[in-house]
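Here the complex is missing one protein chain, while the rest keep their positions.
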Amino acid sequence: MNETRILSEQETAEILAAAGHYPDKSAASVEALKIVQKYRGWVSDEALKTVAGLLEMSPDELDGVATFYNLIFRRPVGENVILCCDSVSCWMLGADRIREHLSERLGIGLGETTADGRYTLLPIVCLGACDRAPVLMVGEELYEDVDESKIDELLKRNGQTWTDR
Amino acid sequence: MDRPLTQNIKPDLSPVTLDDYRRAGGYEGLAKALKEMAPADVIGAVKDSGLRGRGGAGFPTGVKWSLVPQGESAEQKYVVVNADEMEPGTFKDRLLMEADPHQLIEGVVIAAYAVQADTAYIFLRGEYHLSASRLEQALGEARSAAYLGKNILGSDFDLEIHLHTSAGRYICGEETALLNSLEGKRAIPRAKPPFPQISGLWGRPTVVNNVETFCNVPHIIRNGVDWYRGLGRGEDAGTKLFGASGRVKKPGLWELPMGTPIRVLIEECAGGMQEGYTLRGFLPGGASTDFLLPEHLDLPMDFDAMMKAGSRLGTGTMIVLDDQTCPVRMVLNLERFFAQESCGWCTPCRDGLPWVVELLEGLLAGRGRPEDLDQLEQLARLMGPGNTFCALAPGAAEPLQSALKYFRADFERYLKPASTARVA
Partner (left out) sequence: MAKITVDGQTYDVKAGDNLLKTCLSLRLDLPYFCWHPALGSVGACRQCAVVQYKDESDAQGRLVMACMTPVTEGLRVSLEAPQAREFRAGVIEFLMTNHPHDCPVCEEGGECHLQDMTVMTGHTFRRYRGLKRTHRNQYLGPFINHEMNRCIACYRCVRVYRDYAGGKDLDVFASRNNVYFGRFEDGVLENEFSGNLVEVCPTGVFTDRTFSQHYVRKWDLQHAPSICVHCGVGCNTSPGERYGTLRRIVNRYNGEVNGYFLCDRGRFGYGFVNSERRIRQPMLRGEPVSGETALAHFQGLLGGHTIGIGSPRASLEVNFALRELVGAEHFYAGFAQGEASLAAAILDVLRHWPVHNPSLREVEQADAVLILGEDVANTAPRVALALRQAVRNRAFERADRLKIPRWQDAAVREAAQGEKSPLFVVAPNATRLDDIAEAICRGTPEDIARLGLAIANRIDASAPAVADLSQEDEHLAELIGDTLTAAAHPLIVSGTGCGSLSVVRAAANIALALSNRREGRAVDLCYVVPECNTLGLAMMDERSVKDAFAAAKTRDLNTVIVLENDLYRRADAGAVDSFFNGTRHVVVIDHIRHGTAAKAQLLLPGSTFAETEGTLVSLEGRAQRFYSVMPGSGEIRDSWRWLADAAAKRWSNIDALTAACAAALPEFGPIRNAAPPAGFRVEGEKVPREPHRYSGRTAMFANREIHEPKPPDDPDSALAFSMEGASVDVPPALLPFVWAPGWNSHQQAVNKFQDEVGGALRGGDPGVRLFESPETAEPRWFDEVPYRLRDEARWRAIPLYHVFGSEELSALSPPLAERVPAAYAALHPEDAERLGVGETLAVRLNERVVRLPLRLESSLPRGAVGISAGLAGLFRSDLPAWIAIEKEGERP
């Protein structure tokens, strides 16, 4: 299994570089987990143990941190993580409708991943673009003033192997 | 009208480059501070300017800085930028970081000089990817131009700024939770006292301020205290970013003098309500502030005036409630957010907020009982300021308690006589 292999040299180097910004290595815990996630999408138990070793933490301590933060994924996610803002301004302007449309198109609910592993749908709190509500984020990209047609367009662009399911 | 915070920001929101920034007088404040002012003078100027924290609590910034032990102490000190903007309805710091990152950097360097810190961290929420890349870019430019690093502008002052990107958790915006998070721990708030100025990051004296607060500082130093005080229209000094979202015609963000009436923001800047909608109320400063009503529109947007009206200026970004949105459902949305974002440390927040959610969901599902409204009021009271470990739950109580006060009929509408059946 690819994701359970110990960290690559690149990942290790990046983690140690991040740790260099702090007087205490363990301060880089969140950044280190994000580095792992950047390359693997999520943080497996094995990866977590390895990171803990690098940062001189116990796996228990690091997992206490990992499970605290919303955007550290301790379970596999799809290639594209779609974060749907469900906070108040987006909600007022139709976030529920947007999410339902996404669910319908992808065939998954919140917290689920499409069978082909391409998409994971997750809720997210306010993305700080309330003047352009409703918004969502795919990968690192923010989508503003989202409506059904924008979603269809987005999914078309990303490839849509699951439509007829 | 001076709009110092946004004066350089381009219409297309592309980042202000170092050259652009310098052409407009950027880093002059820093040069002035380093060459003409002692650290204590900088603190004095910020104190005299009347600048109050722009993160929501409105604590006087200069006073905060002055609590850092001064003098020839060898102890490490830190400056930390709270860029964990996650208050629902708030979208101001993102603009400042994406569109004019050098303004923030200059403010941080001046602040670090004032408290004699040699290391600063920008604690940025993880989802702000564009802010991150623009800040990294600007930090690199600032380093090359000797605004950062050793012997800044030929002085004997050194500073390094590190960008730390987080991984999503509203509580990180609480300054002491932010410090724990920055230390790589669970973002649990800390008891105060001791305040961060005494024992902050890694137990060392630390100043934590909001992005927008830092952005004010270069202008205060460059243009002087009197100029800055003169910017405000009312009690408070300076300008501030104010925003409006919801069913207004032109949702957005504007830099306005402190003390500007709310009406100007909602009716002029945001163009009033969309066709077919009328204003029922608004949360004046993000999700964790009490509702205000149309009757409050002429209040000045000052910290104390908002407090007197029973709410808070908060982040100054208004969430507008229209007549076709159910306030009970809106409150449920807010309380779900707070319940989800509770860190789990103290009891009233951890266990009280899910109960609020449960009661509201029950009410909306027709399972409500008349006594539930009293209980919601009690829960809001039990989660009040001082009762909980930090301000998260009291913030959650604010929209709840004010909605129960102003929109009680909407809650009662969901109470059906048939819903008194006992739970098995």
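Note that the chains take the letters A and B in the order they are written out, and that residue 1 is the start of every chain.
Convention: contacts are C-beta pairs under 8 Å (C-beta built on N, C-alpha and C of every residue); 3 or more make two chains touch, one makes a residue touch a chain.
For clarity, every value in this text was computed on a predicted model and none was experimentally measured.
If I consider the whole complex, including the chain that's not displayed, which of B:Asp2, B:Glu160, B:Asp304 or B:Glu358 touches that chain?
In the full complex, the listed residue that touches the missing chain is B:Glu358.
Of B:Leu30, B:Val68, B:Leu182 or B:Ala339, which sits in contact with the chain we cannot see?
B:Ala339
Hey, which chain B residues sit against the chain that's not shown?
169, 186, 190-191, 193-194, 198-199, 202-203, 339-348, 350-355, 358, 362, 367, 375, 378, 382, 386-389, 423
Could you pull out which residues of chain A are in touch with the chain that's been left out?
Given the touch definition above, chain A has residues 24, 45, 58-61, 63-64, 67-68 touching the missing chain.
In this section, only the chains that are shown with their structure count from here on.
Could you list, by residue number, the parts of chain B that touch chain A in their complex?
Residues of chain B touching chain A: 76, 85-91, 93-94, 125-130, 162, 164-170, 181-187, 202, 243-247, 251-253, 283, 287, 317, 319, 321-322, 325, 330, 333-334, 336-337, 340-341, 343.
Taking the complex as given, what residues does chain A use to touch chain B?
Of all residues in chain A, those touching chain B are 21-24, 26-31, 33-34, 55, 64-65, 68-72, 83, 86-89, 91-93, 124-133, 137, 140-142.
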